[in-house]
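Got a structure here, written out as structure tokens. Questions coming.
All protein chains of the complex are present and in place, except for one that has been dropped.
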Amino acid sequence: MASYAAAPSSAGTHAIGPRRLGVLLFVASESMVFLSVISLYSVGQGRVDHPNPQETLSAARMIPFSVALWLSSGTIALCARRLARGRYGGMRLWLLATVILGAVFLGGELSEWLELFGERVTAASNVWATTFFTLTGIHGLHVIIGLLMMLALLGVSLRRPLAHGGESGLELISIYWHFVDGMWVLIYGVVYFWSAFMAR
Amino acid sequence: MRRRRLAGFAAALVVLACWPAAALAAPFWPVSGQTLQARSISWLFWLVMAIAGLFLLVVLGTLLYVIVAFRGREGQPDPRPVYGHLRLEMWWAGIPFAILVAVFIFTVREVGVETAIAPDALPITLIGHQWWWEFQYPGAVSANELHVPVGRQVRLQLLSADVVHNFWVPELAGKEQMVPGQTNLWTFTPEQPGRYDGACAEYCGTQHGWMRLTVFADAPADFDRWLAGQGQPVSQQVLSQHQDALRLYTANACGACHAISGVSNGKAAPDLTHLGSRSTIGAGVLQNTPDNLAAWIQDAQQFKPGSYMPKFRLSDADARQLAAFLEDLR
Partner (left out) sequence: MASVARPLPGYAGVGVGPPGAGLLTWVSTVDHKRIGIMYVATGLVFFAVGGIESLLMRSQLAQPDAQVLSPQVYNQVFTLHGVTMIFFAVMPLLFGLANYLLPLMIGARDVAFPRLNAFSYWILAASGLFLYYSLLSGGAPDVGWYAYAPLTEHPFSPTNAVDFYALALILSGAGTVATSINFVVTVVHHRAPGMSYNRLPVFVWMMLVTSALSLLALPTLTASLIMLLVDRLLSGHFYDPLGGGLPIMWQHLFWIFGHPEVYILALPAFGFISEIVPVFSRKPIFGYSFVVASGIAIGFLSFGVWAHHMFASGMPIIADMAFSASTMAIAIPTGVKIFTWLATAYGGAIRFRTPMLFALGFIAMFLIGGLSGVTLAVVPIDWQVNGSYYLVAHLHYVAVGGVAFAIFAAWYYWFPKMSGRMMSERWGKAHFWLFLIGFNLTFLPMHLLGIEGMPRRVYTYPAFEGWGDLNLLITIGAFIMGLAVVVFVGNVLWSLRFGRPAGDNPWEAWTLEWATSSPPPSYNFASIPTVTSRRPLWDVAHPEAPDWEHEREL
């Protein structure tokens, strides 16, 4: 049966198109997942002996990987700009750069996890470790999903020109990607910076 | 048509009659709080009920009036539209607001009354278990039956050994959760000697239904005597009288879960050192008689399915012997 979605609406012109609005609402909703876990992380601060973030985490060690992730927000913006000008070669290059930067971040995250596992710190160790792995795990999952979407987009772009403009797939993915990066600012601040330097 | 309308009104009357009928059908607790704190709750309860009841009557009355007075006739044209009235809307938001401010002020005042703790309050530690209560007094331990002195404030420290429980004795005060990993405080000041029934008020697993307790408010002298008795270990005379039962107690590993001072010190189940002095067994599920106790020992699951007390393959004679011993622990 045919659907009659997206009938023209004359209720006024909108700066935010329907798909864009949908993604914005989705990331607003997702942010509540992160805020819930972060709030538990904050409440649980200082309630554990070992392992604890002061001994276990290094705020400095994650800086290069975090910077890679934050830079990728810039590269995806450059990617969208190239697309808008119809320069597909540059667009693909910047998209690839975004994927690589995201992968670098994931690699850093993974190496930290493996290092912790080596020190016998796992989600089962204590409430701090449980929260740490859950929070970084949920975030990492979001990064992976973002990377998969970008790779798919890259694949599509090799076969046909991508749509551009506010409702294009690239724009929607970049909203999601900025959200994932923004959440990492919050997580880095709370998990690495605050607990490593401020608590106790 | 007319008859049907009458039937409708009759049905409405039946529904309205449910209210007072239900109210008269049962004795109504909040009239008779038995502690300072419960009286405070009771007073506030009736105040708020009166306000809410008045409000209910006015609004329901208006509704009934509207239903009767503005019944549409066949073929009646639509009445003149009215779209709103800002001042009226302000009034009907403002009046409830004023009422609620007053209620809130009374709330704050009564909460102050109910949570104030006197310096000489008697401290008792309550620990919730699946599905029984442990009471720790200075110098004594008991289970499922809480004794408190009349006229002295009691300060309860509420803990939990496993899941969330909730201590509630309706006639004495409100209730408070027992949350594992944190200590909650609760207080009441008994004013009348007597026996008060209570129960766990937070769902805590299979036998939440039979996690009941009894509070005995004793005259101060009786309470002191009771507490001194609970502090005593089991007398050698009782132990020597019940050598065979004691062997059964050991052979069946009762002491792995239960404590009897000087015999065993299991922590998972109620302390039995003074079991004979209690009026119920199984956190209220049975009267404490030798026959009931023997049956309980043989098959507690029959009375309290899902509890952690296993079945024991004891002969009737052995069970009675064990029960006789436990009943002598006074």
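A and B are the chain letters, set down in written order, and residue numbers restart from 1 in every chain.
One rule holds for everything that comes next: a contact is a pair of C-beta atoms (placed from the backbone, for glycine too) under 8 Å apart; a residue touches a chain by one contact, two chains touch by 3 or more.
Please read all numbers here as calculations on a predicted model, not as lab measurements.
S.K.: For the chain that does not appear here, which of the shown chains does it touch in the whole complex?
M.R.: Checking the complete complex, the chain left out touches A, B.
S.K.: Please identify which residue in B:149, B:170, B:190 or B:270 touches the non-displayed chain.
M.R.: Candidates B:149, B:170, B:190 or B:270; residue touching the omitted chain: B:170.
S.K.: Among B:200, B:245, B:260 or B:281, which one is in touch with the chain left out?
M.R.: B:200
S.K.: Considering the whole complex rather than only what is displayed, give the residues of chain A touching the chain that is not shown.
M.R.: Residues of chain A in touch with the missing chain: 1-7, 9-11, 14, 17-18, 21-22, 25-26, 28-34, 36-37, 39-40, 43-44, 47-48, 122-128, 130-131, 133-134, 138.
S.K.: List every residue of chain B that touches the chain not included in the displayed model.
M.R.: For chain B, the residues touching the absent chain are 8, 11, 14-15, 18-19, 22-23, 25-30, 40-41, 44-45, 48-49, 52, 55-56, 59-60, 62-63, 66-67, 70-73, 76-86, 88-89, 92-93, 96-97, 100, 103-104, 106-108, 110-111, 114-115, 130, 158, 162-164, 166, 168, 170-171, 173-177, 179-185, 197-210, 212, 284, 305-306.
Following the convention adopted for this analysis, only the chains that are shown with their structure count from here on.
S.K.: Cα centroid separation between chain A and chain B, in whole Å?
M.R.: Those two chain centres are 50 Å apart.
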